[in-house]
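Single-structure report; data block below.
Removed: one protein chain of the complex. Kept in place: all other protein chains.
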């Protein structure tokens, strides 16, 4: 896995929202071996660190030939991105292309169970 | 009715949302014998189990030649899908095509009466 | 006025939402005698009874040659549909076509004055 | 039938196109007695006369309670509008709302059979 | 200024919403003397009186050759329309066309400062 | 196969176009046994006969449980509809839902090979 | 009428197309005295001269309080703009807002009658 | 930096919302030296002063050849615009074009950390 | 390279059009080593053979880790698909995602140079 680089938050004195939308995420279905395609929306309120955009692209790129399910990949993206930048809040939303006539969305965020 | 298969929730430590949208649901009107068409949106927060996508498709497919009304089918989908995966929360929304110049939406979810 | 038929709610044990959208409502302006056109959105939570779709269409059809203003017709639809099915909650929204360069929406629902 | 009024073409020295789009046309299905709804697009190149807009509206309005099929009404509109303004060219397009899950378009224009 | 006419609210026993959208509002920029163009959205909950639609159109029309800024005209519309119909609640939203590469929205409503 | 009913063309003296769009066509994939879904666009210039709309709906409905490929069903619809109404010209376009990440369109019309 | 200013065509050695779209045209209906609103599309192939954009805006602005019909104003715009810049080809299209439930388009261009 | 001009709030007696949307913001990426492009949405509730639109345009224009990151520029716009007009509330949203297959949004507003 | 399978054309007696749209094509940029993403539109008139849909998907999938430029890949797809099914006519259109602020389309078809 490539390192997710961060840089110092230029406005840590306030809570503000950053959103990165990548319509070019692709991994492989572990059952069929066929490629899956998704748009990944990442939203977070930075604390000390912001995620560097080019390293985020390379991080997403590292899933290209990995076999992983929708629910698992969304939660793993959240875990690893939280680990990298330790935000005040973060949400990851995976919007997956139609398979078998059904499209899917998985959305996970930090915080206690409601 | 085909069995709705489930698999273990890979991230049961947090509440997160799964949404499956199927624009290819069809059943039969019990009064006229003519086919009805709908988009079914399924949203849930999994507990121990997640719904397997292919078995969901086959389950929807089993209504193809069944006679059932809009209000009844939406509530029955909710009851049977809750029974299958015992989620923390679930909502089923049926968006039905125009009949007699009128389109219809029926939305039911788990929880106490408000 | 044609009777608005109802049938027993197949899932009275829970609160759930039914929405019927009819883009083919037409009545007559009492001042000019010219036809008015509207989309009527009906949303309700049924109690004992659900509204039968074909009788709803015929009920809307009965306004075709009646002279009535936007504000009055929306509130009258609400009153008569509540009378017919005695729902736990209901809202009627009339979306009226452009007249004199102005389009209009009137929305009324059950419940106490806020 | 109300008279379709015309006024002298202010630019008869050139061929130019006039298009009037009315999304508020309604007539009655002769078989079921239920209302039909359509958008009528009228396109023509005027010769000596242009169609007056308000009389066009009233002419369309006169079909409100008349029983007539899609194919017949489109061709009759063409015949009567040609009779009224004797254009260099005219086309009438009826775009009819969904009935039985099927929407329909009928388009007729002046000129010899191709 | 033309009088804004009102008529008695036909359903004063309940709170309900009326919305009129006029995409044909135009006034003049006091600085440049050039015309400004806007869509005006008017939303209100009537008390004793409803605003008559044709007089609303003429009232908007009276701004056609008047020089007034975006912020001032939106608030003045609110003040004068409140004065005319004394509603339970009202909001006026002006959506102004692009000037200098920037489009603008101004929205004001009744009620105490938050 | 239900009979495709026709009625006499009310304007056989001119060439004009009729278009019926049905977004509710479904058949079965012969290889997988899974349902296929399509929108069928039918365009034709009638000669002596026009296709009756309700019988068209029932004709489409008869494919509901039939196993047939995209290319075959589109050409068969063309052959059988031409046989039923003997038009001056006809085109059938099948717009098929996504399967395996690929959507498909098949369009066939009468006339000599170009 | 303000002068329509022109400037020398910077590429008179070739035919190329210029299109200016103004959604802010307004004049007055001669019959009712009420304002009309339109989008004016101007397309031309310049010869020696191009139309200066600011003077075009002021020229359109000069119609603001003038009473003139759709068909007349579109043809007059064509005549006066041709006079001002003597193009190789020009077309003026007026797209007029809904009046009496009907929207209108008038399109005129240079050239011999077809 | 050009001065951001203000004028007295014409309706300081109430809280109301002003929104300016500029799709023509451009600065330079400090790392690559390549231009960045964004839409800047500015929303605020004025207190004593409103922002003058032309000076806002020139202020945005002053970033044209400045090297600055997404997160930094959004927060700096907020700081400088707050300083200029001392609003009751303000939010700045930067919507940045796709870079490396990823589009970005940064949104910051006044107020205490939540 | 996986074999592109074909099956006998079920309607070789007429010219008709088949179109397959795949929004999930991805290859690798030979210069940067970064992934490229495209929608591939394939249109053809079959002669003896039609392209089997699942083998088309696998054929596209085989480019996933191959380094190739936009212009080259579009022409190679055309060459190899023509070789596989020997159509009467074929066109391949590649619609490539934004890179460096520029999106690209490459379209190639069979036939003599014009």
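In order of appearance the chains are A, B, C, D, E, F, G, H and I, and numbering begins at 1 in each one.
Here, a residue touches a chain if its C-beta (ideal position, glycine included) is under 8 Å from a C-beta of that chain, and two chains touch if they have at least 3 such contacts.
These numbers were taken from a predicted model, which means no experiment stands behind them.
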| item | value |
| --- | --- |
| In chain I, positions touching the absent partner | 69-72, 74-75, 99-109, 111, 113-114 |
| Touching residues on chain H - with respect to the absent chain | 23-24, 26, 34-35, 37, 57, 61, 64-65, 97 |
| Interface residues of chain G (partner: the chain not displayed) | 9-11, 14-24, 46, 50, 53-54, 56-57 |
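Going forward, only the chains that are shown with their structure count from here on.
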| item | value |
| --- | --- |
| Chain pair, A-B or H-I, that carries the greater number of C-beta contacts | A-B |
| Duplicate of the A-H contact set - from H-I, B-F or A-B, the pair where over half of the pairs recur | A-B |
| Euclidean distance of C-alpha centroids - chain F vs chain G, Å | 45 |
| Chain centre separation in whole Å, for chain I relative to chain E (CA means) | 55 |
| Shared interface positions of chain E, touching two or more other chains | 23-24, 57 |
